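Can you read through this structure? Questions will come right after.
Of the protein chains in this complex, all but one are displayed in their positions.
Moving on, here comes chain A:
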C-alpha cells in the first residue's frame, strides 16, 4: 500500500479537527454519535431497570422524569436526526455522485462544530440538574411549572438545529450541482433521492422548531403571553408549532434509513430495485405530505373536530408512499438471487419492523382508537418500531455495507450475522410487549405501575438487556477489524455504484480520474453478476 488514503494523508490531531474532507468529517460524526448513543442508551437502561418491578426502587419520580426526557432529547436530536445523513451520508454522497467533496466543505466542518456546541449545551443542562418536560417541551409545564433546566436544554437543541439546516443545504446543493457527467436524476442511487428529500425537510422544518423553542423560552423567561391564555396566548399554539416540525422530523428519522435499504436489498438480491421511479418519487411525496399530518399528535388536546378529521385523513394518505416502498422492496426480492450477508439481515429486519411500526401508526391515526391508545405504551411501541427497529437497524445495515469502503477492512461475517440476529431478537422482545401493555392501558411516562403489568414489563426489560449486549457487539468486532481485519478490495460486494469504483479506503479527493456514468443504477445482471466476495 503505497497510495495515500484519506486516513493516511496526515496523522495529526489538527488534520482531523480542521479537516474539510467529507470523509474525515463523517468519522468525526461517527465518533460523536457513538458517544451520544451511549448517553441516551444509559438513560434507557436505567428506565428499563426501574420498570422491571411495579414499585419505585431505583429512582424517584422526579429522577424518572429526567431520565426519559434525557433519553428522548439525546436520541432524537443528537443521535437519530444526524445519524445516517451526517455519517454515512457525509461519507457516501460525494462518492456516489463522483464528486471530490460536498459543495461546501467548510460549512460541513462548521456544521459539526455547531452540532457539538449544541450537544455540549444540552449535556450541561442534563448534568447540572436535568430537564423533566419530556422531549416535547409541552407548555404550560415547560413555561410555568417546571423547575428544571428547560431553557439551557432547549438552547442546545436550538443550536443543533443550525447544524441540521447547514447539512441539508449542503446536500441539496451538492446533489444539484456536483453530479458526475452522465449522472442524470433518474440514474441517482435511491439513497440520494431519500437524502435529498430528507434535506428538504431539514431546511424547511427546522427553522420552525427554532422559533418554537425561542417562543417557549421567551414566555418562560420574560412572561410574554404566547401560549398562556391568562396573558393572551393560545395553549394549543405550542403543540401546533412543535408538531409542524416534529412530525416531518420523524421522516427525517426514517427516510435516510429507507434509502440505505434500497442499496442493500438490490445488492444482496443482485437485482435492480423494482419500480425505481416510484420509490424515488415516494421519498419526495413522503417529505411533502409529511407536513400535512401533524395534528394527529393532538387528537385529545382539544383541537377542533374538523381539524382532527382532516389530520386523520391526511395521515392515512401519508402512509401510501411508505407502503409503496415496502411493496417495491418485496418485489425486488422476488426471484432475486438472495444472499444472507450481514447487511442483508439488517435490511430484511428493517422491512418487517418498519411495516409493524407503520401499520400501528395507522391504528393511531384513527380518531376513536387513538383516544384509548394515546399516552400509553402502544404509542411508545409504535415509534420505537420505526425509529429503532427501522432507522437504527438501517444504520447498522448501512454501516456494515460501507464498512469496507470506510475503513478498507473486512469484518468478521460470523460475528456480524450473530449481532444482527441478536439485535432483531432483543428488539422484538423489548418492544412487542409494549404494544400489549399499551392496549391494556398502561400509560407512558410513569415510574410505577399496577402489578398486573409486571410480566410484560419484565419481558421488555429482559429484551432490553439482550439488545444492549447486541448493540455493543459491533463496537468490538468492527473496532477489531478496523485495525486487524483483512484488507478490503475496492469492490467487495461486486456492486455497480460509483462509490465502489475507487479504492478502499478512498484517496483524499475520492477518484483518481473523474468518473463518467453511462448506465442506469443497480445494473447487477450485466457486468456485475458475480457473487459478493466478503467471506
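The criterion applied here is as follows: a contact is a pair of C-beta atoms (placed from the backbone, for glycine too) under 8 Å apart; a residue touches a chain by one contact, two chains touch by 3 or more; residues count from 1.
We take it that contacts and distances are computed from a predicted model.
Q: Would you mind picking the UniProt name of the chain not drawn here, from "1,2-phenylacetyl-CoA epoxidase subunit A", "3-isopropylmalate dehydratase small subunit", "Cytochrome C oxidase subunit IV family protein" or "Sugar ABC transporter permease"?
A: "Cytochrome C oxidase subunit IV family protein"
Q: Check the options A:244, A:431 or A:477 and report the residue that touches the missing chain.
A: Of the listed residues, the one touching the omitted chain is A:244.
Q: Check each of A:67, A:103, A:126 or A:236 against the chain that is not shown and name the one that touches it.
A: The missing chain is touched by A:236.
Q: Among A:295, A:343, A:361 or A:463, which residue is in contact with the omitted chain in the full complex?
A: Among A:295, A:343, A:361 or A:463, only A:295 touches the chain that is not shown.
Q: Among A:8, A:55 or A:304, exactly one should touch the missing chain; which is it?
A: Within the whole complex, the residue contacting the unshown chain is A:304.
Q: Taking the full complex into account, what residues of chain A touch the chain not shown?
A: Touching the missing chain: residues 172, 176, 200, 203-205, 208, 234, 236-237, 240-241, 244, 291-292, 294-295, 302-307, 310-311.
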